[in-house]
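Quick one: the structure is below, questions incoming.
Only a single protein chain was left out; the remaining protein chains are all shown in position.
== chain A ==
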């Protein structure tokens, strides 16, 4: 396991007295689909924001793509893609304009952007909508587009924060096809989710409860360990002891 792209050791984030992320340790291998589970308020997003270089940790160590989360955030940012919980492409720009902007920001040339965006728009079946404003697209399409934009510049790792919230089951399935495709192309996928069927799609998962990592293994091993038939049960057994109320 020499190709570890994310290494976390006792990573902690504290807001005043509140310990949002409490000494979490794990590592993620290259090309892995790593599921990050937990109830609302368990600290998933906070942990992810630290790994993306959006937030400083309070203590502990972590490297992402070989760069330190304390000092080398800007180097981390060159090597990752990020799709936030809140849809954050520009609604008043068209599909192509959004792609062009984010591609350009990551340093792709105009010719390269044009080549890749043609391919992408075809793949997503958005040829008709390419020149429409993103705000006018249905949610499922928006999410697929946001994911495609997040990996448009071929990052080493892509962080997805609840990417399928509010999306219909068919689109969710398509979305996971896209995730598999990205992983097959060598992109490490770090994904948080509430859907336990999605957890089954991951290579390995962690379950966070009250800021701590309570379990970390493959879905198969976890089910065996807890002696239950589904990830739903695993999650329920771990999360029912949670002190923090759901938001």
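Everything below uses one rule, namely that a residue touches a chain if its C-beta (ideal position, glycine included) is under 8 Å from a C-beta of that chain, and two chains touch if they have at least 3 such contacts; residues count from 1.
The rule is short, and it goes like this: contacts and distances are computed from a predicted model.
Of the candidates "ABC-2 type transport system permease protein", "NADH dehydrogenase subunit E", "Twin-arginine translocation pathway signal" or "Quinol:cytochrome c oxidoreductase membrane protein", the chain left out of this view carries the UniProt protein name "ABC-2 type transport system permease protein". Listed residues A:90, A:180 or A:236: the one in touch with the omitted chain is A:90. Screening A:5, A:28, A:42 or A:80 against the full complex identifies A:80 as the residue touching the chain left out. Where chain A meets the omitted chain, the residues involved are 52-56, 73-74, 77-78, 80, 82, 84, 86-93, 97, 100-107, 109.
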